[in-house]
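A single protein chain has been removed from this complex, and every other one stays in its place.
As written, the chain order gives the labels A, B and C, with residue 1 at the start of each chain.
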Amino acid sequence: MLSTTAEVRVRYSETDAMAVAYHANYLPWFEVARTALFNEIGLSYKKLDDAGFLLPVLEAGLRYLAPARYDDVLAVTASVLEIPRVRIRVDYEIRLDEKVITTGHTVHAFMNRTGQAIKPPKEVIAGFQLAFAKSAAVAATTATQP
Amino acid sequence: MLSTTAEVRVRYSETDAMAVAYHANYLPWFEVARTALFNEIGLSYKKLDDAGFLLPVLEAGLRYLAPARYDDVLAVTASVLEIPRVRIRVDYEIRLDEKVITTGHTVHAFMNRTGQAIKPPKEVIAGFQLAFAKSAAVAATTATQP
Amino acid sequence: MLSTTAEVRVRYSETDAMAVAYHANYLPWFEVARTALFNEIGLSYKKLDDAGFLLPVLEAGLRYLAPARYDDVLAVTASVLEIPRVRIRVDYEIRLDEKVITTGHTVHAFMNRTGQAIKPPKEVIAGFQLAFAKSAAVAATTATQP
Partner (left out) sequence: MLSTTAEVRVRYSETDAMAVAYHANYLPWFEVARTALFNEIGLSYKKLDDAGFLLPVLEAGLRYLAPARYDDVLAVTASVLEIPRVRIRVDYEIRLDEKVITTGHTVHAFMNRTGQAIKPPKEVIAGFQLAFAKSAAVAATTATQP
């Protein structure tokens, strides 16, 4: 499993007339964490974009458990549970003061510049495999520590 | 079933660097249609709000089948399939030139001003029952026409 | 003078925790009216874009005289006072129930795909000249009517 947590501070522009964060704004927050995760394993959107690949969103789901308010500092965790084959699924949790206030997921496809769905490029699969291997190695080391 | 369709023209502000509508912006479009549906059956957000009721979103789901682009005119349909008891579920379809490009749903709870979940107020349930009855009557009339 | 008015209904997503429309959201509303004006004189963004021209914003100014609230229906007027030479200036007024609640302006440059500032293409200048001539003719006719 790959996992990254990014910090997001709720902006006034993201609140609505109920004085809580508007529900659509969680998707950009998910993206902030997703971007951080991809950057971390060396597969930045910019690099993918330069190589002619796009990663459109096919599906998104969100569960709102508790509200977020102006100036709250949120911890947004993005996780990839399995090495992607054709599509990439990312799962999310948002925490406020250690409490999970939102969960969600997105599913992405690879697309070339002409808008056709394609298999993920080899370097992307290789990047994920390497990252998963490293992550497993770290987990193993940690597990065997006295 | 209750159903309303609202028209939305994609704004430049709603596009992203892929030159398509950014995926979070579909949720406000869903809301445009949801607002129209609630207004139509006499249960405007404003009226609910004045009466001390809020309708926070508990859950949202979206499937993106084809992109929308700048200045596209979209038909956003919001439907309530069942008379709500505790929660309200709304289903959505977005069409571009008759073709469905997005489907989705949202689930809402009733809440009072202090943030507690409450049962839907009687007048809301009554409003839905009346609207469903009217809708069924119209359907029946249409069905029996030669 | 060229002038077009577009209707905008305030979305819940556009409100903030003060229960009024958030001040940044007026710029996309200006753009809705600007798009309508350009479409009207046959110079749609899409056409310009297809021809390889971009119209980035160089400058924006806004004065907020009174708030707009959820579900308010606003009349957004975009006006071009002079035939553009190098830059295009557009002025705006937003009205709620006939009362002006916001004024503003934007200034735009023409740019080619490689990001260089260029003179407005001939067909654009011609399009504006034609539109101004028509507009003046209509004004003259109206003025001479008894």
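The rule we apply is simple: contacts are C-beta pairs under 8 Å (C-beta built on N, C-alpha and C of every residue); 3 or more make two chains touch, one makes a residue touch a chain.
Note that the structure is predicted; figures quoted are calculated from it, not measured.
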### Message
One chain is left out of this view; which of A:Leu2, A:Leu27 or A:Ala60 touches it in the full complex?
### Response
A:Leu27
### Hidden-chain contact residue, picked from the options B:Leu2, B:Ala24, B:Ile41 or B:Ile94
B:Ala24
#### Entry: Touching residues (missing chain, whole complex) on chain B
12-13, 15-17, 19-20, 22, 24, 69-70
### Query
At which residues does chain A meet the chain that is not included here?
9, 11-14, 27-28, 31-32, 35, 39, 44-46, 70-71
### Message
Using the document's contact rule, name the residues of chain C that touch the chain not shown here.
### Response
17-18, 20, 23-25, 27-28, 49, 54, 56-64, 67, 115
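Heads up, the rule we're going with is that only the chains that are shown with their structure count from here on.
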### Query
Roughly how far is chain A from chain B, going centre to centre by Cα mean, in whole Å?
28
### Message
Based only on mean CA positions, could you tell me how far chain A sits from chain C in angstrom?
### Response
37
## Note on the structure
The positions of chain C in contact with two or more other chains are 12-13, 70
